[in-house]
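One protein chain omitted, others in place.
Just so it is clear, A and B label the chains in written order, and each chain counts residues from 1 on its own.
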Amino acid sequence: MSSVTGVPTVNDGEGPDGQRVPQADRASTGRLGDRLFGGAATASGVIVIAMVTLIATFLIIQAVPALMNNQENFLTSRVWSPGGEEPGFGILEFLWTTVAAATIAMLIAVPFGVAVALFLTQYAPAWMRGPAAALVDLLAAVPSIVYGLWGLITFAPFFKPFQGWLESTFGWFPLLAQTGITGGTILFIGIVLSIMVVPIVTALSREIFGQTPLAHKEGALALGATHWEMIRTTVLPFGRPGVISAAMLALGRALGETLAVTFLVSSLPNGAAWTWSLFNGGETFASKIANNAAEFSSPTRTGAYIAAGLVLFVLTFAVNSIARIVIERRKAFSE
Amino acid sequence: MSTLTREGRATGDRRPRPQHEDQRRDRRRDDQVPDEGATPPGQGPDAGPLAEMGSPQRGRAVKDAVARVVMWGAFGVVMIPLVWILYTVVSRGVHLLLSSTWWTNNQRNINSGDVGGGARHAIEGTLMMAGITAVIAVPIGILTAVYLVEYGRGGLARAISFTVDILSGIPSIVAALFIYAVWVTTFGIERSGFAAALALVLLMIPVVVRSTESMLTLVPNELREAAYALGVPKWVTVVKVVLRTAFSGIVTGVLLGLARIMGETAPLLILAPYTKNFQRDLFSGNFPTLPMMINQDRGDIGLAAAAERMWGASLTLILLVLLLNLVGRIIARAGSVKT
Partner (left out) sequence: MSVSRTTVLGALALSGALLLSACASENNSPAPAAGGSGSSGSTGSTDCFSGNLKAEGSSAQKNAIDEAISVFQTKCADATIDYNPSGSGSGIKQFIAKQVDFAGSDSALKTVAVDGLVEADDAAKACGSPAWNLPMVTGPIAVAYNVAGVDKLVLDAEVTAKIFDGKVTTWNDPAIAKLNAGVKLPSTPIKVYFRSDDSGTTENFTKYLKAAAPDAWSYETGKKWTGKGEGKEKSAGVATAVKGQDGGITYVELSYAKQNTLKMAEIDTGSGPVELNAESVGKTVATAKPVGSGNDLALKIDYATKEAGAYPIILVTYEVVCSKYSDAAQGSKVRAFLTTFASDAVQGQLEELGYAPLPTEVATKVQTAVKAIS
């Protein structure tokens, strides 16, 4: 699972010791086997490039004509009526729902995930570590549709009263204003998503924390640091890049989650008033596309949804890139 | 087990260490760090010299205690929903799994309100689809990683690395739409298990590339150098030395990737409609899979029989994923080269 981070270990074939992997071009004797194997490896790489180029081309070819016909501002409009004589569609609402739900998920999942990872590596009694870690690993592999079902059937009835209490107590605060949406609010989606991604954050953070050099930890303790100070000064700094990449992977998952969100979310009718409230409904990019995939009947209609998919794609890619840049920079500092 | 797990899942962000061997030893010793052993200063009599660290000693001890409580608390809070989920699935699904027909029958002629039948068709379908996906994605993924680590330099390698990043960011629903547009809209071929597998390939390749890449870079250069010094051709070195050494890690990565795609539903929804019958033809006809079985029965959740089937299928899917993970660990343990 760790490998999905989208954050490569190395740049341009740097070895584990920071040296370049010997390329051994001289060792190559130009034999057929060498040429075939090297060719196959290169071809695979080229296939990957070709696939991505194809996908990008396809998305853009389908999206552009629809965008040209669009009567609304694609980025700032909340209208979504991609069919008809005068198609008009904007993604503002999906963007808000997607980002808000994913942010809530991150705000909950990252602190808790990291804390549990610290617990499992630094605090838990030895007998507990193995089983608890195995449990977390198992949960990281539970399909997201199962989390969705649990959210819909088991968790929602417990969450509703809590939401009602929040609404009536903190309703004066714009983010928690009452909207009349009963289930499937942005906050609810965010919480279910956070439960879905906590095991991912924990599993990946645990690995990196477990690799903190013993010398660092012993050094800190020898200087008289408390257990917590040792963690703060050695384990956390050492694990930070790993935590960032774990968080980014989790964020990618939260942004792109499709089916669970589709059946959890409450969508809004046309012309619903804008509110910042997290107790509002809405659709995420992925749920909007999945919920309407059945109706991709005309090129314009399809193009509008593809354009929305493109935005989700760019959003996820941006997240990955930022993670990568942050980690590269930290690497540069620590070396 | 934990050592292997860590090795299999090693993230790329570990700081460069001089020697592979040392890392392992370190990690092993790491587990034995005495957690409770270190007396927090501020409690012991020899806390004196630490006064120059600035904070009042009492405060430091309190902070330490608070941190300890917070960690235990966080663990408790996180475990509640997670255990709750497992409990829900197991308690509602397990008795179907124990029924005599669950592992042998399909759902043919079982209407949504009826009880009986089994999930064999969907189990087989899920495994077949995962199999065909792996057959396509694994070679491409491993070879791409080999290229990135062993061959690639300069522009092309950077371009490949960049595109793998992009690929890993593709939402599953977008991958499915792409395959639909190519497979159905452009070529007019019918939807099938294979079409869905193609979408899953797109999702699996980046996983395989990244995990293999991080494993290959862990292979000590001394091994490569030794092989070259003996005059072994490069491709033989890569296949027999580098890939062999990294074998266990690669397998773990592949199986984790498979576990991930087995639970994907969106591509199946668009590319492989469900059938209640056995289907062993990947290239034509509807295709049964566990996620689609769950999804189908979700539509009749008001019926006790359908709801039960939904939980049963969920539990079965979790068990399959678990089995794959176990197999991955066994292979990883068995195949790891003791250098």
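For this structure, a couple of remarks:
The rule we apply is simple: a residue touches a chain if its C-beta (ideal position, glycine included) is under 8 Å from a C-beta of that chain, and two chains touch if they have at least 3 such contacts.
Just so you know, these numbers come straight off a predicted model, no measurement behind them.
From the options A:T103, A:T275 or A:S298, the residue with contact to the unseen chain in the full assembly is A:S298. Touch with the chain omitted from the figure is made, among B:R60, B:R210, B:K234 or B:K276, by B:K276. The missing chain, though absent from the display, is touched by one residue of A:G33, A:G183, A:G219 or A:P237; that residue is A:G183.
Seen from chain A, the chain kept out of the figure touches residues 83-84, 152, 156-157, 160, 180-184, 262-263, 265-270, 272, 281, 283, 291-298, 300-301. Listed here are the chain B residues that touch the chain not shown: 101, 104-114, 116-117, 120-121, 123-124, 127, 184-185, 188, 190-191, 269, 273-278, 285-286, 298-303, 323-324, 327, 330-331, 333-336.
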